[in-house]
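Single-structure report; data block below.
A single protein chain has been removed from this complex, and every other one stays in its place.
Right after this comes subunit A.
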Amino acid sequence: MANDPIHQFQISKLIPIEIGGLDFSFTNSSAFMVATVIVASAFLFLTTSSRGLVPSRLQSVSEMSYEFVASMLRDAAGSQGMRFFPLVFSLFMFVLVANLIGLFPYFFTVTSHLIVTFALALLVIGTVIVYGFMKHGFGFLKLFVPHGVPGILVPLVVLIEVISFLSRPISLSVRLFANMLAGHITLKVFAGFVTSLSAFGAVGVVGSILPLFMTVAITGLEVLVAFLQAYVFAVLTCMYLNDALHPGH
C-alpha cells in the first residue's frame, strides 16, 4: 500500500461539508491550498516588512520574484499588460509554492490535480475573453483572423485559430498537471524500488543504490520542473493576456 505510487494523489476528507447535495469537504488538498497561500503570503509579507533600502537576502528574493514576473509581463504584453500584474504574480507564486511544497515527502501536491490546474487555466482564458470583449468589443474577434492571409484561406485559418484558442486552457492545465503527476509518480516508483530491493538482504541493498541515486537525481530534476512549470504557466498567461490587449497581432 505504501508503495502504491498513486496513493499520494488520494484525496481524503478532513472536515466533511456538504451543501445542496454537493461535497464541499475540507480535504487534504484544501489544507495544502491553505498552506500554499499562507506560506507564500507570509514569505512575501514578512520578508518585505522591514522595507529595507538595502534589501536583506530574503527581501531580495521577494523583490526578484516581483521584478521577474513584472519584466516577463512587460516583455510579453507591453506596459498596458501591467494591469494584470497582480493576477499573473498570484498565479506564478501560487503554482510555484504549491509545486515546491508538493516536493516534500508525504505532502500533497495541489497542482497534481487536473481540476485545480484547469480551474486556474480557465481563470486565465476567462480573463482574456472577458477583458478582450470589454476593451475591443467585437474587434476582439480579429484575433482569429491574422493579417495577410489570402481570402480563400481565411475560413481554414479561422478554424485553426479557433481550435488553437480553445485548446489553450487544455494545454495550459494539462501541461502543469501532467508534469507534476508524472514527476511525482516517477519519484515514488524509484523510491519504492529502494525499499523493496532492500528487503532482499545484502544483494538487494547494493542493488538499491542505483534507484536511490536516481531518486536523488529526480528530486533535483523535480525542483527544476517545479520552477519551470510555474514559469511556463506564467509566461503563457502573459502571452494570452497580450492577445486580449492587442488582438490584431
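General observations
In this section, a residue touches a chain if its C-beta (ideal position, glycine included) is under 8 Å from a C-beta of that chain, and two chains touch if they have at least 3 such contacts; residues count from 1.
Here, contacts and distances are computed from a predicted model.
One chain of this complex is left out of the view, and of "ABC-2 type transport system ATP-binding protein", "PTS fructose transporter subunit IIA", "ATP synthase subunit b" or "NADH-quinone oxidoreductase subunit B", the protein name its UniProt record gives is "ATP synthase subunit b".
Here the missing chain is touched by one residue of A:M93, A:V124 or A:L245, and it is A:M93.
Remark: the residues of subunit A touching the chain excluded from display are 1, 4, 6-7, 9-11, 17, 22-27, 29-30, 33-34, 36-37, 40-41, 44-45, 48, 51-53, 55, 59, 62-63, 66-67, 85-87, 89-90, 93-94, 110, 112-116, 119-120, 123, 177, 181, 196-197, 200-201, 203-204, 207.
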